[in-house]
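Complex shown without one protein chain; remaining protein chains in place.
Presenting chain A:
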């Protein structure tokens, strides 16, 4: 079996607060997993541990057999582990096209080039156009990102991450704040992702989760409560209790 992302005994403490508690988690190539759980369960922290924004307190993260626990965020992105931000984080003063151009150029390691035009490579420009086409961003191509509606910014956020051609894609609430009329763009984009890409989606929108995920992990208070297919999770009494009895519907 090809290995992909393998997490073992991963813990994270912020002072006395244990946010992730001995997590074991696998994400092989081609996986479509969802991570769900109530607010404060440690979902975003888990994403930040995997992408290297936080350093784990203990445990290991391996990617294709290599230990990446000590790698910084940049090195992990360059290995192909990319994530979208829960709160939209874009280059707000630049246009949509420039945002995507930056991502493609950095992926191609061209960020230190001084004496050529940033917009001078037709291949790069064609790739940007294809990405915008995929997420219906073309009409907004030359608009400055800070003036877009939030839902549109979420699409740019997704496009930025796809521009990195990742091998592991972590989507932190990709549909949060996206108007219902545009959610299908995000769902379609996720469904159109390459089959060998490993995808982990953190999401409250259960409709989206059940449409996209083939396996669901339920996280509660920093621990994995259960893992299973969408059908198993939907009929799991503990999960039903959590979602019907708890704060989230």
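Please note the rule applied: a residue touches a chain if its C-beta (ideal position, glycine included) is under 8 Å from a C-beta of that chain, and two chains touch if they have at least 3 such contacts; residues count from 1.
Throughout what follows, contacts and distances are computed from a predicted model.
Peer 1: Out of "Succinate dehydrogenase iron-sulfur subunit", "Branched-chain amino acid ABC transporter permease", "Porin" or "3-isopropylmalate dehydratase small subunit", what name does the UniProt record list for the absent chain?
Peer 2: In UniProt, the chain that is not shown appears as "Branched-chain amino acid ABC transporter permease".
Peer 1: Pick out which of A:55, A:118, A:192 or A:221 touches the chain that's been left out of the picture.
Peer 2: A:118
Peer 1: In the complete assembly, which of A:12, A:54 or A:101 touches the absent chain?
Peer 2: Of these options, the touching residue for the absent chain is A:101.
Peer 1: From the listed residues A:13, A:62, A:78 or A:211, report the one that touches the chain absent from this view.
Peer 2: A:78
Peer 1: Can you name the residues of chain A that touch the chain not displayed here?
Peer 2: Those residues of chain A that touch the unshown chain are 51, 73-74, 77-78, 82-83, 85, 89-94, 98, 101-103, 105-107, 110-119, 144, 160-161, 163-164.
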